[in-house]
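The block that comes next holds subunit A.
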Amino acid sequence: MLDARIPDGPLDEKWQRHRFEMKLVSPSNRRRFRILVVGSGLAGASAAASLGELGYQVDCFCFQDSPRRAHSIAAQGGINAAKNYQNDGDSVFRLFYDTIKGGDFRAREANVHRLAEVSNQIIDQCVAQGVPFAREYGGLLDNRSFGGAQVSRTFYARGQTGQQLLLGAYGALSRQIQAGRVRMHTRTEMLDLVVVGGQARGLVTRHLVSGRIARWAGDAVVLATGGYGNIFYLSTNAIGCNVTAAFRAYKKGAWFANPCYTQIHPTCIPASGEHQSKLTLMSESLRNDGRIWVPLGKDDARAPGDIPEDERDYYLERKYPSFGNLSPRDISSRAAKEVCDEGRGVGPLGRGVYLDFADSIARLGEDTIRARYGNLFAMYEKITGEDPYRVPMRIYPASHYTMGGLWVDYDLMSTLPGLHVIGEANFSDHGANRLGASALMQGLADGYFILPATIGHYLGSASIAPIGTDHPAFDEAEHGVRERIDRLLAIGGRRSVESFHRRLGNLMWEHCGMSRRAGGLRQAIVETQALRAEFWEDARVAGTNESLNVSLERAGRVADFLEFAEVLCWDALQREESCGAHFREEHQTPEGEAARDDDRFAHVSAWEYRGVGTKPVEHREPLVFENVALATRSYK
Partner candidate 1 sequence: MNFTLVVWRQARAEETGRMVEYRVEDVSPDMSFLEMLDVLNEDLIVSGEEPVAFDHDCREGICGMCSLVIDGVPHGPERATTACQLHMRHFKDGATITIEPWRAKAFPVIRDLVVDRRALDRVVQAGGYVSINTGSAPDANSIPVAKHDADVAFQAAECIGCGACVAACPNASAMLFVAAKTQHFARLPQGQPERTRRTINLVEAMDREGFGACTNHYECAAACPKEIPVRFISDLNRDFIKAAAHHGRFGTLPPQGDLEE
Partner candidate 2 sequence: MGRLDGLLNTSIGQKLALAASGVALIGFLLVHLLGNLTLFQGPEVMNAYAHWMQTHPLLWAGRVGLVTLFGLHTTLAIRLALENHRARPIRYAAGLRSQDSTFLSRYIVLTGLLVLAFLVYHLLHFTVGAVQPEHARLLDEQGRHDVYGMVVRSFGEPAVAISYLVAMTILGLHLFHGLRSLSQTFGVNHETYVGAIRWAAGGLALAIVVGNASIPLSVWLGWISL
């Protein structure tokens, strides 16, 4: 049984008590410790900066050309905090409760409560950094209600909250780089974790321009490498987002928790063809005024305007009369997939449903709609070339965020001592589903406030022997990395890596996407194995290691996705319940609602690597709820 090492005491005292009980590293000693931070998004940049400020020696790595480009930048909506500036009844406990409930009671109480506690400090910190949050005329911060929350606790900066928060963290990081406390390594990809004596002690990286394989030794390693949503090939993630760093750590002994919790966002612009490389998310607020429908008949090729009212199926309004077009994310996503599977989907690939504003425009006038959604309509038109004021929008769900990640204890340390995991890369706070505006909060909570405190405890209490990069463990890791690169370059097949990624994505979307069945999952495991074998036979990787080689970068990441897909499927197969974003068709109420099984599955599943193609071993961390009552949602 997994022990999360949750501190004793009442829920709201745990973190403060723990802060007192943790070992400290004295200011003069901190510079003797070197910490390797992988990733420079909200979590990575804030952690690297804060650790630098404390006086540690930090190396920070990112694969982009600048730390400012990590995909945190694309988050639109906002960031939650329990400030209760609006006097509408918010509190730390309410934010904690909403997050636990939003996660469908599959997150750890103590972690989530700490997140809610720290949330207020994040806002203070970001405002002090000059993050230009939206303000009211009185000069104070504006808030909005987001993702169905009943209080207005979301701070935002137009549709660019992620970018503005990241620029704040990037500024702090830049300051530490200037001060010489953080060494920044851009265009550098982590390809392996080095473990010495059971402790994470270093990295092997590849410089993406020169191909140079380098070794880095440190006293602790922090992974802030984001999520694995790109396993579906098409997602709202950036093209570069990948599972490689986390997966390498997994193969080196860190356990992977709840990989099957993958969030699907219902309102994305559908793919326009096979060439599509990514999907763009549009704010869900569109559903407030748009009506969702598909043609009643199959393969209806008529233009939407030519389909008469009685030959349209407003399926959400039909199935869920009380919530209709505003049904929750997972329900509306699944319903969209269902109608498309029936052959009633619209658009070039038949993978889309209409989101029609005609009624709202007739009722409220075009100006009102423009005032509410003008920028979204413009974005839609830019991408599709269609004018949504005249023609209904087409939308389709897409992979958006992954709640699963490397297992960490209360101190954000993985099962490998010294390896800390923060932000989307860990599994800790969102349970089986993430609330809107909580991802930014978690990334920054981990990076600014939690990790800098807990890592000191590790450094102060563990016995860490001095080692150099000439240690045999580095030889071994580097050897493995080089061998794999050589293998990839030597496949010499006929098909592009991209085409394998696309096939893997289709496979996962079909069988392990927004709804899953045991049979489909087993089939996906078999097919993934076959696809992986084919990849290592028939993929084509151009060029050499010793130059900027996009084809090689891609190949390494896809090869890892091909292995990781199995872990995801095993987890989905084993979790015989529906909870949050994980929907098993076998486990639903007669109304099609998710049926949770708290007796058998109120636990975290953490998977231990046992070799490629071998089923990983599951370990469980029971989830104990002492402060909330487990409730079931209903949207009827």
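If you want to know what made the cut, all candidates are chains of the complex that A comes from, given by their letters.
As a convention for this text, contacts are C-beta pairs under 8 Å (C-beta built on N, C-alpha and C of every residue); 3 or more make two chains touch, one makes a residue touch a chain; residues count from 1.
Computed from a predicted model, the values in this text were never measured in an experiment.
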Next item on the list: Have a look at 1 or 2 and point out the one touching subunit A within this complex.
Entry: 1
Check: Mind pulling up the subunit A residues that touch candidate 1 in the complex?
Finding: 46, 49-50, 53, 64-69, 71, 73-74, 83, 85, 121, 123-130, 132-141, 157-158, 160, 163-164, 167, 170-172, 174-180, 182-186, 188, 207, 209-210, 212, 236, 238-240, 272-273, 275-278, 280-281, 348, 382-385, 448-449, 452, 494-499, 540-543, 547-551
